[in-house]
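For this view, one protein chain was removed and the others were kept in their places.
Order as written gives the chain letters A and B; numbering starts at 1 within each chain.
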Amino acid sequence: MSENGHTTNGAVKLTRKDFQTDQEVRWCPGCGDYSILAQVQKVMPELGIPKEKIVFISGIGCSSRFPYYMNTYGFHTIHGRAPAFATGVKAANPDLQVWVITGDGDALSIGGNHFIHSLRRNVDLKIILFNNRIYGLTKGQYSPTSELGKRNKSAPMGTIDYPINPLSLAFAAEATFVGRSMDVDPKHLAMMIERLAAHKGSGFLEVYQNCNIFNDGAFKSFNEREVKEDRMLQLEHGKPLIFGKNKDKGIRLNGVTPEIATIGENGITVDEILVHNENAHEPNLPYILGRMQFPEYPVPMGVFRAIERPTYEQMLAGQISAAVEAKGAGSLEKLINSGETWVIN
Amino acid sequence: MICPHCGHNNLDGLDTCEECVHDLSVFDVPMPTGGLQMHIMEDTVGHIPYDRLALVSPSDSVAHAVSRIKTIGIGQAVVVEDGKLVGILTERDLLNKVAGRELDLKMLPVGEVMTKLPETIGERDPIRVVINKMAVGEYRHVPIVRDGRPVGIISAKAVANYILKHSGLEF
Partner (left out) sequence: MSIAAKLSEVKIRRLPLRRPAMVERSASISETVEAMKASRLGCALVCERGKLVGLFTERDLLNKVIGESVSYSIPVEQVMTFSPAHLSLDDSVYSAMRLMREGDYRNVPLVDAQGAAAGVVTVRDLVSYFAEHFPKEALNLPPDHDQLMLSAEGA
């Protein structure tokens, strides 16, 4: 590694402080966003990428204040359009590592379409979605992921909207990396951010984040420290889907329906338990896992899918260089002045 | 959120109660409720015994710093320049940057091996801040400063003992 804090090629090794800005970080006291910011700032120095090669792009919302607090390049753009900006940045400058910070309102309400298409195109973007199941910045209206029947400011008698599952949408949009983590498990979150950073292609990470003002305890029923082991399922590639305090429960398929099986009861052995495969070409099983909700099932966390495919900017660059080779570098001036032109006096 | 005055069940996040107009915004901030949670929010860093300090300067040799810490019987030295904290030299720094290498410790300045500008806390900070620095920041020693000058150092061991003391398991 290094001596005296310098890497072997002479560049100074970055620390967490290098990624902190002088801006006062103004989220509400107790907000889950602080935890996510701390973990991103912890992971960034480990990636070994200089700060000027990293961009954070956000839309509108509490989550979208993120770029102000990261000492890298950043864009704070318009509501829902962060993936569109990010696609442009990455296509024009493929050397940059582009992160998109968005929320459940920004990405799934107004930003739904941009979200789908940026994932579909497999642009090498790292999208982190802070899911707090509410509109936080605008003070408490329900969002596309709020539970049915939840009472809040824009639904005083309870919402009548069925919520959407962001992971299901990501699978439908052909995302090549899909993961889920949460703000209260800093170590797991750091690991997920590292995996997302390493992935080449459209990467999506849903983070369950607690809004302690407008939707406190939205995930507490399963992610509180005491109950976490029994009510959440850690996904590990190549390992069986086992959970529970005593690691004795597992998930197996009954046709296409997952069911919880207790190992050792009724002759059930560990061989019947599903083994997780992140690299499966079709996301059928990860999709089923993504649909599992508490209390019927344990909530899965980790990397659901991670496959490699040629990225948008790679193919774009390929086409441009092929065209230049075949027809020579073009001239915009000549193109504009070609064909029928008139001079107007 | 239930209003503590009139018991009305308000929507989450409202600033005032719909029924009695009592101010609810003060409850938005995490409140001390009781037991250990209250202790970590209200007790300050002064409630935990500080570790002894070994002070060295960045130009002192690592050999000198090591001999000082061994004499005092601790595991880290706090590095100061004009009295102000500029770094910390810990056992981890010695493991990662000095151990196993062919280095003349008498010629190696502390400034090249220390962790520069570590996270610090003030004497009046509540204990939960120290816990945050240790759990999230992954530091085992956090220097306590007053106007930039080190006055003590808190170790993870001391924090663990504090938790044990207030856990209700002992008297």
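The definition used in the following text is that a contact is a pair of C-beta atoms (placed from the backbone, for glycine too) under 8 Å apart; a residue touches a chain by one contact, two chains touch by 3 or more.
No experiment lies behind these values; they were computed from the predicted model shown.
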item: Touch with the omitted chain, as defined above, among B:L11, B:L53 or B:I131; value: B:I131
item: Selected residue (touches chain absent from view) among A:L14, A:C28, A:A218 or A:M232; value: A:C28
item: Residue, one of A:V184, A:V207, A:L233 or A:I307, that touches the chain absent here; value: A:V184
item: For chain B, residues in touch with the removed chain; value: 13, 25, 28-30, 35-37, 40-41, 63, 66-67, 69-70, 75, 91-92, 94-96, 98-100, 105, 121-122, 125, 128-129, 131-132, 134-136, 138, 140, 156-157, 159-161, 163-164, 167-169
item: Residue ranges of chain A at the interface with the undisplayed chain; value: 20, 24-35, 37-38, 41, 62, 137-139, 183-187, 210, 212-213, 225-226, 229, 245
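Keep this in mind: only the chains that are shown with their structure count from here on.
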item: Euclidean distance of C-alpha centroids - chain A vs chain B, Å; value: 32
item: Complex interface listing, chain B residues touching chain A; value: 11-14, 28-30, 96-97, 101, 112-113, 116-117, 135-138
item: Residue ranges of chain A in contact with chain B within the complex; value: 1, 3-5, 16-17, 28-30, 35, 38-39, 42, 139-140, 151-153, 156, 186, 212-216
